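A protein chain is absent from this complex, but the other protein chains hold their places.
On to chain A.
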Amino acid sequence: MKALFALAWKSLLNRRASVLLTLLAVALSVALFLGVDKARTGAREGFGHTISGTDLIIGAPTGSVNLLLYSVFRMGNATAEISWPTYQELATRDDIAWTVPISLGDSHRGFRVMGTNHAYFEHYQYGRGQSLRFAKGVEMDDLFDAVIGADVARELGYDIGTPLVLSHGLGKADFGSGHENRPFRVVGILAPTGTPVDRTVIVSLEAITAIHVGWETGAKNPLSDSITEDMIRSFNLTPKTITAVYAGLKRKGTILRTRREINTNKGEPLMAIIPGEALAELWSVTAMAERALLAVSIFVIAVGVVSILTSILTSLNERRREMSILRAVGARPGHIFGLLTLEAGLIGFLGALLGILIVHVLILIAGPMVMQRYGISLGGTGPGMTDLLTLLAVTGASLLAGAIPAWAAFRRSLADGLSVKL
């Protein structure tokens, strides 16, 4: 066996140019497969880690995935809001321990602005039950105080005390609609969380109302620029509506009943979702596409493995002499079979290994960028079980594929006798 292994290895080295190409084909196919898989699991973990400890999310009726996406991931927009009195009813329900009201819909230089209150810092959790932590500064206290996420601070170069202008509406190019007369000030910077919180500007609910003074009709009131800061402070800034509510229950056991009661609310129509359930629904939607993508990449691997088969099969004719020499010095047909399957297995093994290496190097290079842009961690924890299983599967498949040319050579070595006519 060891001798056969050495023979296979030397034979591969002898044909290194073509072997290297085949190996590369396998490596790239494996890299594609693992890349897709890691992006998929990364996305799932990233999303799954974004919210924890929140039992229910409540908003105006819409799709549960939609509610989850805009309330937690800041993707898309709310189609309707909840009125403040309804929120207060929810907050005082017996079965609800705590609530966090949030108000979305505005942006600052491409980052979402979220209005909320102290409860957010107390109850919002991500990852495995981690709470938000301040890297610098404190929670907002004054009407024009803002707390910013880690990415906001880094990308915009903001620090404690930096003034910022919040505008109504979304979008990066918000010149003209900005409210230069409503300057905010950074009072706190959150530690990185790897969630959309890093890309959020947090202000008080009252501040959101303040931004909208002069916009009550949906368009800018020409007089709004003349409203001074002091005038705004004197207004009643209690929000009329909010976008959604995070809620924690007193007893987890009542979650289904509480949800049903909220969903069938007598007054304003409401919708309550369980984050994990909505996520599962989201994944069931994306599962089709994921599966298609994985299937494609598995086929690409199959093509890689077939290319091993082809490369060995095409080399057989020129190696016919070699086989009869091996037979002459005492090799059994089984040795010939073993030699060729070993060669195929070696190419598959090394190709898969190279593919794994490529993926991990790419993750090392591109991982931080993806994390920053999409909040998705590409399993930067180094090679794992999937890699090992892929390595084994590809090696196994290559050995199997190698059995085909090996069988051909085996049969031929029996038929050729000692004299190969060249």
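Descriptive notes on the structure:
To be clear about the criterion, a contact is a pair of C-beta atoms (placed from the backbone, for glycine too) under 8 Å apart; a residue touches a chain by one contact, two chains touch by 3 or more; residues count from 1.
The rule we apply is simple: contacts and distances are computed from a predicted model.
A single chain of the complex does not appear, and UniProt lists its protein name as "ABC transporter ATP-binding protein", one of "Acetolactate synthase small subunit", "Dihydroorotate oxidase B electron transfer subunit", "ABC transporter ATP-binding protein" or "Sulfate adenylyltransferase subunit 1". Listed residues A:R133, A:R291 or A:R332: the one in touch with the omitted chain is A:R332. Counting the whole complex, the residues of chain A in touch with the unshown chain are 3-4, 7, 10-11, 13-15, 321-322, 324-333, 335, 417-419, 422.
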